[in-house]
Structures are given as structure tokens and as C-alpha cells.
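Questions regarding the structure given below will be posed in turn.
Only one protein chain is missing; all other protein chains are in place.
We just call them A, B and C in the order they show up, numbering each chain from 1.
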Amino acid sequence: MDDDTRTTRWERRTELPLVVASALFFVSYAIRVLGHALPEPWPSACVAAMLAAWAVFAVDYAVRWRLSSQGPRFVRTHWLDTVVLILPLLRPLRVVKVYETVQRRRGRPRLALHARVITYAGLAVSLLGFAGALAVFQQERTAPDATIHTFGDAVWWTCATLATVGYGDVAPVTPVGRLIAVGLMACGLALLGAVTGSFSSWLLQVFADEGNEKPPGG
Amino acid sequence: MDDDTRTTRWERRTELPLVVASALFFVSYAIRVLGHALPEPWPSACVAAMLAAWAVFAVDYAVRWRLSSQGPRFVRTHWLDTVVLILPLLRPLRVVKVYETVQRRRGRPRLALHARVITYAGLAVSLLGFAGALAVFQQERTAPDATIHTFGDAVWWTCATLATVGYGDVAPVTPVGRLIAVGLMACGLALLGAVTGSFSSWLLQVFADEGNEKPPGG
Amino acid sequence: MDDDTRTTRWERRTELPLVVASALFFVSYAIRVLGHALPEPWPSACVAAMLAAWAVFAVDYAVRWRLSSQGPRFVRTHWLDTVVLILPLLRPLRVVKVYETVQRRRGRPRLALHARVITYAGLAVSLLGFAGALAVFQQERTAPDATIHTFGDAVWWTCATLATVGYGDVAPVTPVGRLIAVGLMACGLALLGAVTGSFSSWLLQVFADEGNEKPPGG
Partner (left out) sequence: MDDDTRTTRWERRTELPLVVASALFFVSYAIRVLGHALPEPWPSACVAAMLAAWAVFAVDYAVRWRLSSQGPRFVRTHWLDTVVLILPLLRPLRVVKVYETVQRRRGRPRLALHARVITYAGLAVSLLGFAGALAVFQQERTAPDATIHTFGDAVWWTCATLATVGYGDVAPVTPVGRLIAVGLMACGLALLGAVTGSFSSWLLQVFADEGNEKPPGG
């Protein structure tokens, strides 16, 4: 109970710094990848900022491990945190919690279930897609026979992949780029399925409600 | 209450002019894009008709804003109207309401839920797909390395996109064309999911009913 | 009631001839398309057989129209029959009724709901896909810049289309071929959605039943 309280207190206190560190990591990575032609001070500064953000994540993970007093089991019971520590680009998946906290603080009423799933999953898909486009672009930019030449191509490829359309006019050719692509397919399809599914069921519900509210003679 | 009544009255009175304006806008846009080889009086006439229709939409939006007495909040609470004002090609999404009103006036019984979802979403998908094909064709027609050369190519590409098949034998190459394509994927997939989902559930229901109605010995 | 009885009697009596005519039409069409290099007696014989089968369909349609005493309304209330009369290649969609009748006559117990949907929709998709591949092959075979050169290519393209994978290594290029392709997407996707959906829900049910039958201590 005491551990739990201390964990809760830690989480409340680190919330804001973690969001700032996540945003810092994300923005630094974007500048690093997109501004590959910038002069020297920039790339090093970006790498330094990314490492600093990563250090914040590692400290947070270590403290929470300590507070949990779970021992090695913590790595498995908090597997999402572990994955996010290794691949900080997946942090956007945690945006859901932040968004909800902000909405509650501002005293806004909670959205209906469908609206929340659509909002959260849509938000997470957008951020994950942007991160994936950045990572694929970094891998493919310098490959000799690449079809993804600009960041616009990478974003276009990401959208076609997440919608499972897959034109194939541009596609990754490097092994690492393809590995990222497979991860993007797996993550994105599941989340997109949630969005589409809840949008459809919301649509069906709207039509059903309309049918009940207005009698045929109305 | 008084505002509400006046809004309702306004909406009833403007229904027909708005439908006419929407159709005018749609047809003018189609002539403008498809008849790009027509001699001079035509293009100017089309642009004039589109501007006139747009003016009607703007006046309707302004009057309803005024009547709502909501102030700036109106832009957000009526976000669909706002989007449709900026992108009049999305107006077909409102065809659902018109179709229902017409059916009710002619005293037709309302269709069953599944049939209505399939009809409405199918109608909206068809119109949106046609508008998207027009917009993409206009963007791609003059691009130097385009694969979409004729309007037939654009329609073929739209169908393959909406069904998420995505052959990639033709695909947009201009930034604006790709932006429209992403919008088409997002809108179309959700609506198509509703059509497919309700068709599937209707099919399952038909089989289930058959199983109950006819005893094995029938 | 009398009309109904006569219609029922007519339907029972014409069942077998209609199945034979459907099979004849299908086989003749397949020989006509696939055996395009056969010497003269063959093509004419196939066309004659197809016309004969079509005449049988037309007579059946006319008699049932007469018996229904519905007047012009019959065309709309029996729209599926009307469509099937105009496009006899869609007749496989009626295979469901024939299959069920045969199963009942042989005294076989009816399958469970999921199994029936999978069987029927799978059967209909297979036949529709085969018909679609034949029709597309006939259109594309002689097109100057076609990518579908052999019937094997057409079948491969059909499978990739029905699964919404759409590689695009082969794709129709003629307007008529693309029109058939769009129809195949629309019909096939809906049926395939039914198959996939009921398979998934069956799988979920199996796992749920297993969980209930075997207690954790089992």
C-alpha cells in the first residue's frame, strides 16, 4: 500500500517532465531526420537532446522498478513500459493518458465511448504514422535504388500502408526500412481497425437511434 | 425556443435552394474539369456558377450562425457545416438528409436499418468517390510524370482505393493529388466499412432467420 | 393463394432444368473463352448453347412474371432475378438455394449457422471469381498493352483482388475489363467479408466454449 502510494506520487510528479521529454525527443528526432542538410551545430544538438530525453525515460523506469519492489518480474509485468524504453518513438502510444488527464483537469466532460476510441486511436495512429514515416525516411534516404526520395514520399507511403491500400509506387527497399514497415503495419492496422470499427458501430447506432426517436408518422 | 423555431423555419425554407445550389456546384465543377478543352465561354461560366453556389452556401451559413446566437462557438458546434463550407465538394455527405426527406414526403415507408445504412452510405460513397476522382484528375492531368491521364484512369484509381485493393498501376504523384487521396482513403474507408459491415450482419441475420423459420423437417 | 401455389409448382418443376441450363451456360462460356484457338465448329456451338440457355432463363422469367400477376412492379420486386437475367454469369449466386435443396433431399442435417455462411459464401465467391476471371480474360486477351496474357494471370489477379491485396503486377487496362473488375470488387468484398466475419466469430466462439467446458483445474 505504501509502495503503491509512493508509485502514485512519483507518477503524478513525473507526468509533466515526461511529456516534455517525449516532445523533446520527438522534435529532436524530426529535426535530425528532416534537417539532414543543416550545418554542424544542429545535428549534434539534436543527438544530445535525444540522449538527454532518453536518460529521463531511463531514470523514470529505474525509479518505478525500485518502487514496485517486484524484482526482475517488473520487466514482464510492465512490458509496454519496457518496449517504450527501448523504442522511444513508440511513446506517442502513451498520449492517450496525457490527453485524458488534460481533459479532466480542464473540467471537460468525458466523451462518449465511441468518440473517445476514435479520438485516442486516431491521435495515436497519427503520431505513430509520423514517427514511422520519419524512421523509414532516414533509412531509405541514402539507399542506392530507393523509391522513397523525399519526406513527402515517406508520408504518402505511410498513409497508403496504414489504410492497407498499398499502391507500391513507393516502398522501402532496405532491410531496416522493411522491418519498420512491418511494425507499422502491425501496430497501425490494429489501431486503425479500432477506429474504423467504432466509427461503423457509432454510425449504426446513430441510424438505429434515429429510427427509434422519430416515429414513422413524424 | 424562438431562435430554434426561426432556425427550423429557415432550414425548411432553404432546403430546396441549397440542394439546387449543391447540384449546380457539382455539375459546374464536373464540366469545368472534364471539359477542359471546351472553348472560352464555358470555363468562365462554370467558375461563375461555382462562385454563385458558394455564395448561397456562405449566406446560409451566416444566417444560421446569426439565428443560433451562439457567437464564435458556432464554428465548433457546427464543425461539419464549417468543413462543408470550406470544401463544398464534401456536400454529397448531406445527401442522406435530402434523400430521407424526399422519401418521407412521398409517403414511402422507411427502409429497415441495414437497408438504410447500405443505401445512404453507398450513395455518399458514390458521390464522394466521383468528387474525389474529379479533384484528383484536375490535379494530375497536367503533371509531367503522371500515371493518371484520362478521367477513366481517375475513376479506376478511385474504385481501387475505396476497396483498399490499391493496384498501384495508376496513382497520384502531385502533392495536392496525394492529399486528396489521403482524404478519400479516410472518408471512404469508414463509410465503406459501414456498408460492408451492415451487409455482412444483414447476411448473417438472413441465414439465422431462415434457420428459425424453416424447421429441419420442412 | 392460387397464384402462389402455381408459382411454387412452377418453381419446383423448373428447378432441375434451370440448374442444367446454368451449368450449360457456364461451361459453354468457359469453353468459348478458354478455347479461343479451337477450330470452327466449337465457337459457334458454344454461342448456340449459351443462347439456348439464355432462352430458358428468359422463358422462366416470363412465366414467373405472368404467374405473379404483379405487372411492371415485378421487375423491381424481383430485382435480383432481373439482374441475373441480364448478366447470366451472376447465376452462381443462386447456387446457395440449389445446394441447400440437395442437402435436404439427401436427408443431411443442416449445418450450424457459421458453417453454412462459410460454405455458401465460399461457394458463391469461388464461382463468381471464376466467372469474373473468365470475363476479364476475354476482354484483356487481345488488348495491345495488357498485363493479363494467360488465364492463369486472370485467376491470380482475381484472387489478389478478392483478398483486397491487389499487388498490381497484373491489372486490367481496357474500360470493360475495369468495369468488370469494379463489379468483382463490390460483390466479392461483401461476400468475403461475410466469410471472414463468420469465421472469426466462430473461432471466438470455439475459444469461449473451450474456456467454459474445461474448468481451470481440468
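Going forward, a contact is a pair of C-beta atoms (placed from the backbone, for glycine too) under 8 Å apart; a residue touches a chain by one contact, two chains touch by 3 or more.
Keep in mind that what you see is a predicted model, and the values were worked out from it rather than measured.
Enquirer: Using the contact definition given at the top, list the shown chains touched by the missing chain.
Expert: When the full complex is considered, the omitted chain touches A, B, C.
Enquirer: Using the touch definition up top, pick the residue from C:Ser28, C:Gln139 or C:Thr164 that touches the left-out chain.
Expert: That would be C:Thr164, which touches the missing chain.
Enquirer: List the residues of chain A that touch the chain left out of this view.
Expert: 109-110, 113, 116-117, 120-121, 147, 160-161, 164-168, 171, 173, 175, 178, 181-182, 185-186, 189-190, 193-194, 197-198
Enquirer: Which chain B residues touch the hidden chain?
Expert: Touch with the absent chain occurs at residues 164-168.
Enquirer: For chain C, which residues touch the unseen chain?
Expert: 152, 156, 159-160, 163-169, 195-197, 199-200, 203-204, 207-208, 211, 216
Operating definition for what follows: only the chains that are shown with their structure count from here on.
Enquirer: Rounding to the nearest 5 degrees, give the angle of the rotation that lays the CA atoms of chain A over those of chain B.
Expert: Going from chain A to chain B via C-alpha fit gives 90 degrees.
Enquirer: I'd like the most central chain, judged by C-alpha centroids against the all-protein C-alpha centroid.
Expert: The most central chain, going by mean C-alpha position, is B.
Enquirer: Greatest Cα-centroid separation from chain C: which chain?
Expert: It is A whose centre lies farthest from that of chain C.
Enquirer: Measuring centre to centre with CA averages, how many angstrom lie between chain B and chain C?
Expert: 31
Enquirer: List, in ascending order, every residue of chain C touching at least 2 other chains.
Expert: 164-168 - these are the residues of chain C that touch more than one other chain.
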